[in-house]
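One chain of protein is taken out of this complex; the other chains stay put.
Coming up: chain A.
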Amino acid sequence: MTNHKALQQATAEITEIAKGFGLDFYPMRYEICPADIIYTFGAYGMPTRFSHWSFGKQFHKMKLQYDLGLSQIYELVINSNPCYAFLLESNSLIQNKLIIAHVLAHCDFFKNNARFANTRRDMVESMTATAERIANYEMIYGKDEVEYFLDAVLAIQEHIDPSLVRWRYGNEEVEPEESEPVMRKTAYDDLWELDHKRIESNALEPKRKKIPATPEKDLLLFILEHSRELEEWQRDILTMIREEMLYFWPQMETKIMNEGWATYWHQRIMREMDLTTDETIEFATLNANVIQPSKTSINPYYLGLKIFEDIERRYDKPTEDMKRFGAVPGSGRKKMFEVREMDSDISFVRNYLTKEIVQQEDMYVFEKKGSQYKISDKEYRVVQDRLIAQRVNGGFPYIVVEDGDYIRNGELYLVHKFEETELDVPYLESVLPYVHQLWGRIVHLETYVDSKLVVFSFDGKKIHKRFA
């Protein structure tokens, strides 16, 4: 337990140091909470989010690990203005100091990174409203009915278009309207048409307006606008969940950067503070836990930190080459702030993960061979490309709507933009029924399995698999 006054003082001190370093954050609200509350927020992603059993399942899992002493949430911070950060009531003072320093940098990142420019800073309130509305629909249409719908939406919630600039709508309006063939009113109308050969030939091959005009990445939006199945309340829920996903998306796109940035700054800030010997040791232990690398995955805290430190070092003492391109000696920090503003994980790794870091950190690519996972490559470019590929589209397969009126039967044709990695087929086969539920007609998805083009279809009863 932390002494409230000591915490207050420490927070003031850390805030001053952070400001001195040039970090630029929203006003902060620190809430001290018991463990189950922190884990609730962790599971839901937000204190005020709507109710769903999947969050309950997640909560239970996280809480169980905590109860068994297997894990501890170090930080929980919300991208909002004012910015909320949650501190576990059983934290020691030094744990809280680290967390506060860490979340200040996160908040700075939320506020200044270009990816976050469009995120709603009032999302806490907005999610409260969403939760209330969904609860209200549960009252009206029944809990099971709403849950049945939520299950379907949540299964495809990542398939939105998070582009910062959207120009899709303008594009659609330019599409020229096809002239409708003349409707026949009586059985003898075709007699009149003998005089108008031109019209008839036109009617023989009617051009249909393609929906969507260009492949649409935003599956949620497409269903929202074009499904004939949905009722008003369902459209409302779909809209709200899409909004929430748009809000969370930048965090998925900047995981390595955001954590690296926060870790870099909590280390720098803690160095400025007067710590006792015991505190120093405790801090070192905590910090070591946070940045521990893993053999089977990339620890974003660690890799992000390494890249930022490397940027600082290289731009403080630029090589002749770099100088020719305008790098000024001693500009390390300045460059770091620029990167935190302009980049996301993909460009961050592409531009600043150097060959030296890959070698020094002994990074590798591994894959499954037989029953074992083996290192398959250590080449700089291979590692870098793989890391980037993993970050594309937030790590989710890239799916587009190719046709919303497939074989002119109102069927939905989706295409997986295949890039080297195959889909999990059993999972796909479980998701298609959900899409069918939302679309109301047959749905198809085209992808590659074992290097062969396959179309999976669900007609409401069974999954069909067709090799194209």
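The rule is simple: a contact is a pair of C-beta atoms (placed from the backbone, for glycine too) under 8 Å apart; a residue touches a chain by one contact, two chains touch by 3 or more; residues count from 1.
The criterion applied here is as follows: contacts and distances are computed from a predicted model.
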Per UniProt record, missing subunit out of "Sporulation protein YhbH", "2-nitropropane dioxygenase", "ABC transporter permease" or "Multiple sugar transport system ATP-binding protein" is "Sporulation protein YhbH"
Kindly state which of the options A:Asp161, A:Asp405, A:Glu422 or A:Asp459 is in contact with the chain not pictured.
A:Glu422
For the chain not shown, which residue from A:Glu361, A:Asp405 or A:Asp459 touches it across the whole complex?
A:Glu361
Quickly run down the residues of chain A that touch the omitted chain.
4, 7-8, 11-12, 15, 27-34, 36-37, 39-40, 43-44, 51-57, 59-60, 63, 82, 89, 154-156, 158-159, 293-299, 302-303, 361-368, 371-378, 383, 386-387, 390, 395-397, 399, 416, 421-431, 434, 445
